[in-house]
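Heads up, the thing below is written out as structure tokens.
Complex shown without one protein chain; remaining protein chains in place.
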Amino acid sequence: MEHAKPLPSYLVQRFHGWQKTTYTDNQSWYRRLADEGQHPRAMVISCCDSRVHVTSIFGADQGEFFIHRNIANLVPPYEPGGDYHGTSAAVEFAVGALKVAHLIIMGHSNCGGVKGCIDMCSGNAPELSDGTSFVGKWMELLRPGYDRVKDTADPATLQRTLEKEAVVTSLTNLMTFPFVRDAVESGRLSLHGLWHEIGDGALECYNPDRGTFETV
Amino acid sequence: MEHAKPLPSYLVQRFHGWQKTTYTDNQSWYRRLADEGQHPRAMVISCCDSRVHVTSIFGADQGEFFIHRNIANLVPPYEPGGDYHGTSAAVEFAVGALKVAHLIIMGHSNCGGVKGCIDMCSGNAPELSDGTSFVGKWMELLRPGYDRVKDTADPATLQRTLEKEAVVTSLTNLMTFPFVRDAVESGRLSLHGLWHEIGDGALECYNPDRGTFETV
Amino acid sequence: MEHAKPLPSYLVQRFHGWQKTTYTDNQSWYRRLADEGQHPRAMVISCCDSRVHVTSIFGADQGEFFIHRNIANLVPPYEPGGDYHGTSAAVEFAVGALKVAHLIIMGHSNCGGVKGCIDMCSGNAPELSDGTSFVGKWMELLRPGYDRVKDTADPATLQRTLEKEAVVTSLTNLMTFPFVRDAVESGRLSLHGLWHEIGDGALECYNPDRGTFETV
Partner (left out) sequence: MEHAKPLPSYLVQRFHGWQKTTYTDNQSWYRRLADEGQHPRAMVISCCDSRVHVTSIFGADQGEFFIHRNIANLVPPYEPGGDYHGTSAAVEFAVGALKVAHLIIMGHSNCGGVKGCIDMCSGNAPELSDGTSFVGKWMELLRPGYDRVKDTADPATLQRTLEKEAVVTSLTNLMTFPFVRDAVESGRLSLHGLWHEIGDGALECYNPDRGTFETV
């Protein structure tokens, strides 16, 4: 593998800053995390988007959240015969091995993946739907959601509606995993659906009784 | 989807604290991130492990890193006909749409996924290799790596060697993606392989000339 | 004292969040608590265990409960000649200076201190009984209780029986303090024995007429 480059110096410099400050001040915690292993309370599935930092929003430190991040925070349905399912593997590890008590799906505003899904499903992104795009295939997970909400009046509302629909889709798909269903029904795991507004800094939580997202 | 629960109150409380402090203090930046979109400089692929926070280690703020996290920071090889490839979709989005300049694979010590791979490949974890485990199937990505390093003397060294082999495997697999190869060869993208020691707070960077990881 | 470290930054961040929300919203109450002094209605003696939060369970706010926490919520017998008796001092302050109306002993399930007592008294923890362990010496307070209940059939039942015996032991020892006995007999103070089941969220209260704990 001859193509790797050295770390850019601005990152080297910042890392050394972290070592001399945060690491040094919290050495005891990092050593314990290494020696005793992780015991995270929750798994969070959020988007890869650079603007979404759940640890910041929730004042969480190393060791608290087991975090899987993918495009548009999607969970595929249970498909035991499938190939490399990175998301399913992460869910299995969190619920089965780590026994997390909470599984949080964290959607967000301005989601590029959801925008791609709208473009694709409305016929405006042939490069996503022609079968050559991994993003296109991944966003097919949300096509049923798109079909449910596509008649929403204006584009901005459609975008937000589908972002929230993505959260509900993931929650619904999670319940198709037998080990998730078992853990939820026995009271050992609880699921939570969130949607974060990046610009306003607001947070909404899915209320299944009303089928709506409500400001936290 | 009737199973979602409200957000635990300690997280609600902490979120409100974030809103009144970090958000309020940085509102202009969050608004711009929402209005102008994200322009991350780098993509990072790291592990879901709760002890790995690349934003902390590199002093990165909202908007800097596009982050995909999966078990053991693995990238599958290019397989255009495959099903839901969350990792491949994330790489395509970062390189194709966001045009990141750096793609960093971040491995780490004490990796539970790598430990599972060793157990599975050495015949000590039938529950991972019997075809019913998503973690087992996912870690098959690292079986060739295991076969290359399995004769390493002691278990602790084997674990670390395979953690680093996982980083090199991901870098190698990345180069099988035509759009990654094009971007690397044209100088628009550089790849970087890192391995982080959680307890000591150390960081090592892959040096392709020597084929070793060197302290940053 | 050169060994103190700065507060970890995640706690600093959360504290600032508390200042801008809970504190700001309740400033008048905190100021009054500072200006007028505390007038708690009850003293609670509970375990140090991180899973026991009496303020949460009873919806109590700042100013309501004077709380002493030690291993296994034990009260030693009255021993006026002894050295530093932290528990006895706390009881004296609550009853004598603060004149609380209730004194609640709060036991709980899964108590590590009680488990240590069982291990020690059954000869399975020489490190606790060899005289070098503070935990061992502290748990000697419960040895008479262990001797009373040790013939309980199975280990799980023994653990719960001894957890409740610890509550009764503390109530009994409290009555050996002359100032507690005076206050109880004159009707100025009432004693209460509770046992909390952490996993089920249940609460049981000691009924002295039947000598049993009954679900609240």
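Order as written gives the chain letters A, B and C; numbering starts at 1 within each chain.
In this section, a residue touches a chain if its C-beta (ideal position, glycine included) is under 8 Å from a C-beta of that chain, and two chains touch if they have at least 3 such contacts.
Quantities reported herein were computed from a predicted structural model and do not represent experimental measurements.
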Interface with the undisplayed chain - residues on subunit A: 25-29, 31-32, 35-36, 39, 41, 59, 63, 99-102, 183, 187-190
Residues of subunit C in contact with the chain not shown: 1-8, 11-12, 14-19, 22-24, 27, 30-31, 33-35, 37-38, 40, 43, 48-53, 55-60, 62-71, 74, 76, 79-80, 82-94, 96-97, 102, 104, 109-110, 112-113, 132-135, 137-141, 168, 171-172, 175, 184, 190-194, 197-201, 203, 205-208, 216
Subunit B residues touching the omitted chain (full complex): 5-6, 8-10, 13-14, 17
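Definition applied: only the chains that are shown with their structure count from here on.
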Approximate Å spacing (C-alpha centroids) for the pair subunit A, subunit C: 41
Intercentroid distance (Cα basis), subunit B paired with subunit A, Å: 14
For subunit A, residues contacting two or more additional chains: 22, 59-60
